[in-house]
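What you see is the complex with one protein chain gone and the rest in place.
On to subunit A.
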């Protein structure tokens, strides 16, 4: 319990730290935000107009005042106004988030569906050719960046089958599930493939550890069928590190898979951040980065808790 309380107590502190880092980082970007906002038209402004704009956006105040205003705004969900979209930052983020969430869930599902059975299969055939084969494929998979997988998939589809994946469009799941899946399956598979490799490796080694435990030997000695030993007795315990790994990966994916979204022209959170950075939309970058870091921390916290639930032997106090 001690550990949990300490983790929860540190949470707001770390979040404040993150908000300070984001706030300062954005203000270190060279050039003033009015020029960035208006582009070449900023040159047409008279000093008075410039001053009144600065007052309107509050950027003529000292940093500490600006930070306080931004920080207190966070509690009422006010992350500022996005210059590129002309909408509140939170609205823009929440518009993009469903796609990112769906992509993260789908790719995790694909990765686990491939990785766990492959890892278990390899572990039960330890050091035999099948195990070696799985390990080699997993190693290659782990060394292949997701954008390489994505580009190769697009190439194979377009050259091999003459079809081009649908790009740039996104239909929400609740509007047209089939259409949505046809848009999401390729990016999800791309992300899932790379992650499946890590899942395979981790579930294989965890399974090997568990299979040499006494209780597995006892189950076998009692005459429990091998299938049951593996899937019912061993696997649940071997899943602990897989859950940790998946949780961390899920946290990352919630921040948007910048590169894969870019390849498939998906309007997700990651691509939004990238565009906001390139457009110098400070309020949006600031809000989105904080949103992503917040999600990431929540997921990591949940992973730590899941750890204790899954394996009661783990005592978090000691850590």
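Throughout what follows, a contact is a pair of C-beta atoms (placed from the backbone, for glycine too) under 8 Å apart; a residue touches a chain by one contact, two chains touch by 3 or more; residues count from 1.
The definition used in the following text is that contacts and distances are computed from a predicted model.
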Quiz item: Name the chain not shown, per its UniProt record: "Imidazole glycerol phosphate synthase subunit HisF", "Universal stress protein", "Diguanylate cyclase" or "Na(+)/H(+) antiporter subunit B"?
Solution: "Diguanylate cyclase"
Quiz prompt | Selected from A:140, A:169 or A:302 as touching the chain missing from the view | solution = A:140
Self-check item: Residue among A:84, A:205 or A:244 that touches the chain left out of view
Solution: A:205
Quiz item: If the hidden chain were put back, which of A:35, A:66, A:126 or A:171 would touch it?
Solution: A:126
Quiz item: Of the residues listed, A:45, A:59 or A:297, which one is in contact with the missing chain?
Solution: A:297
Quiz item: If the hidden chain were put back, which of A:115, A:192 or A:251 would touch it?
Solution: A:251
Quiz item: Where does subunit A touch the missing chain, residue by residue?
Solution: 10, 13-15, 17-18, 21-22, 25-26, 28-30, 126-127, 139-140, 142-145, 147-148, 151-152, 154-155, 158-159, 201, 205, 208, 251-252, 255, 258-259, 262-263, 273-274, 277, 285, 289, 292-293, 296-297
